[in-house]
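Take a look at this one; I'll ask things after.
The other protein chains are all here in position, but one chain of the complex has been omitted.
Order of writing sets the labels: A, B and C. Residues in every chain begin at 1.
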């Protein structure tokens, strides 16, 4: 089938390759002129035969919002937009409503897999109507890994991004668990071969996982991670997961702590610990003056 | 080669099968008369040709300690004891010292893999001298999974149990991450197909892992986990990991929180929250009276 | 001066007494007929001479919002509304804008002190214009404790409720700290006289505080808190504090954990711990079946 794909960066570009490799036609647009098949959204829409399916894979937030709004102007009754970016789940239903007024369908699709998805397939989490899911299924089939896993129709519009959000929250917790274990092993005098320990766990152990495989790969290249700074950005998903925990009264000790350690990693000095230092100085005469 | 194996329960019994399947001779002892090959430790030692290798796979603590002490009496110069149980790493060097006085070697081997190890192989984390590791390598080869992973000689005596301890600490964090994500998805109105979401992540996603495979298996049988209580024991390893974090000044937010939630799961009512309720009643007139 | 006061419950009723005791005239309205001075908001407005000052002390959310909207209809250019309830800080500026269109002033005032405020005075945290603050200062003076503390003009509209929100977040953390310490002392075999320990800290110790005084009072009446359930509601402030931490990338380990333990206290069984139990059953055969 034909697919319009907007956003041909690290994720979108690889996805286009995988979809084409499955025998589909991709008409790609990007703001970088050298990657794209068409020079404008209007041209992209023109190149597709109705009913059209257009996939947005651009940065979440304003860019996605304005792209979808422009598509809403250009597309027609019976067409379908799928947002595969990391949009917030609360943006999905309002978009669907706006588009529905013109008869345009909308689905959200959380995409996991990072830079490895092009070869391994992407895990897809979809929110939308069954009819729209069926319409786009050939594309989902092309993107997902071979086999029975890697795709879920999670619920109505919004469920895809919501599922992806929680997926990423879990990912934060798993990464932090490995990170803490590594720090402890490195700090201890008991274990000589820390990279070997992580490598050994890749088969037979309870912590066997793709993240572990990746961590072993990182340690292969830099056994003490000496080339890296202890600095980690967070993405919207981690924050929204904690916001949802607060909204729904769900205790997320581990995921929240994982988010907070990322915040800390970006602080050159901790304001809170200045306050602790101030208190210690006041009652005990202890403090480190900068 | 020949191996004396003490403890033929869920773990030890499966391990004996796997070692035998690899062509080795196992002489097994257990306190249950129907499982064992010999009626006593003395008989076990007698049946093995020197230099002997004896593996203990009994509950950590007093039983392991007394078993090793008895073996110390029965074995001879040049023999080797491997403790594959969940002993605390600080017990290893004292044992090694006691046994060395009689010329008996000692190694510790953390074993991961649960009830699945018999078919998949066990991840083995070994602490001890290179000479002793070499001596027992045929047994390690039989137990570990096929392929390049699943075995590490982590360092001197104690390093095996230490590595296993940290492995389990990481495991606590990963389990809690999945658990929190599942609770949030179940609590939310956005996602209809929660079991389907977890199943989909088994390929292509960043959280792909053996724990996820097991969780999907659990949800297959009981999609809302309605048959289970929210009750989880902890084992020594989780506690020792936090103790080590305290000793070494390593911040383990996630692993400690995972341990604490297990403590909470076993409290019929939370004393701390009674105190919070008491305070709320005092200043605001709020409280739930039992 | 004259004050219109809407809401004569536990907080508002005590505040009215304290304001009157300072020599001011309070015209009170409540939906309970037996407490009120006037039968309607319209009558309240009529009884006050312009320029009027009206204080709302009703439950946050819809009731406050509709009360302020009704007052907006009844009041005139030059009048002033002060919301002393626990409104969310993001509601304040929109209200101020709506009222400004009619020339009505608006301030937010966070009020702390609980049921003790009537005798000790209330801590007041005010957001608004300096001109409006000056106008209401006699009322603030009446409500606040004697002495130099207990009042802050924290910033523009919204700053009062924001400051109160963070105050309550800190309060959550302090309460949880006492609660955890109490649970540990109760659990330990080392200390016989736990209530005596808390009582002793009321003077001379670093943890000397009003919350400690209140906790001692609670233990005086019920030394093991046997009459209470470990159940604690949370209020909007705790949740908004964590939401703000997420928005501003501020790591709030302690305040978030304090909120999460309140969530947990209200769960008859923990879904997350069911998931942990499910995983333990899958890999190790452990689980508690309900």
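FYI, a residue touches a chain if its C-beta (ideal position, glycine included) is under 8 Å from a C-beta of that chain, and two chains touch if they have at least 3 such contacts.
This one's a predicted model, so the numbers in the text were calculated from it and none came from an experiment.
**Student:** By the document's own contact criterion, which visible chains does the hidden chain reach in the full complex?
**Tutor:** A, B, C
**Student:** With the missing chain put back, one of B:58, B:157 or B:259 would touch it. Which one?
**Tutor:** B:259
**Student:** Kindly state which of the options C:51, C:156, C:236 or C:284 is in contact with the chain not pictured.
**Tutor:** With C:51, C:156, C:236 or C:284 as choices, the missing chain is touched by C:156.
**Student:** Thinking of the whole complex, not just what is shown, which of C:178, C:231 or C:283 touches the missing chain?
**Tutor:** C:178
**Student:** In the complete complex, which positions of chain B touch the hidden chain?
**Tutor:** Here the touching residues of chain B are 206, 234, 239, 242-243, 245-247, 249-253, 256-257, 259-261, 263-264, 266-267, 272, 283.
**Student:** Can you list, in ascending order, the chain C residues touching the missing chain?
**Tutor:** 89, 112-114, 117, 120-125, 127, 144-145, 147, 149-156, 158-159, 162-163, 166-174, 176-178, 180-181, 183-185, 187-188, 190-193, 196-197, 199-212, 241, 244-245, 248-255, 257-258, 260-261
**Student:** Touching residues of chain A against the unshown chain: what are they?
**Tutor:** Against the missing chain, chain A presents residues 10, 114-116, 175-176, 178-180, 182-183, 186-187, 211, 214-215, 217-219, 222, 225-233, 253, 257, 261-262, 264-265, 267, 269-290.
Here is the rule we go by: only the chains that are shown with their structure count from here on.
**Student:** Rounded to the nearest 5 degrees, how far is chain A rotated relative to chain C when their C-alpha atoms are superposed?
**Tutor:** 180
**Student:** Report the chain closest to the protein's overall CA mean, measuring from each chain's own CA mean.
**Tutor:** Answer by centroid distance: A.
**Student:** What is the distance in Å between the mean C-alpha positions of chain A and chain B?
**Tutor:** From the centre of chain A to the centre of chain B is 33 Å.
**Student:** Compute the distance, rounded to whole Å, between the mean C-alpha positions of chain A and chain C.
**Tutor:** Whole-Å distance between the two chain centres: 38.
**Student:** Between chain B and chain C, what is the separation of their C-alpha centroids in Å?
**Tutor:** Here chain B and chain C have centroids separated by 47 Å.
**Student:** At least two other chains touched by the same residue of chain C: list those residues.
**Tutor:** 253, 257, 261, 264, 272, 283
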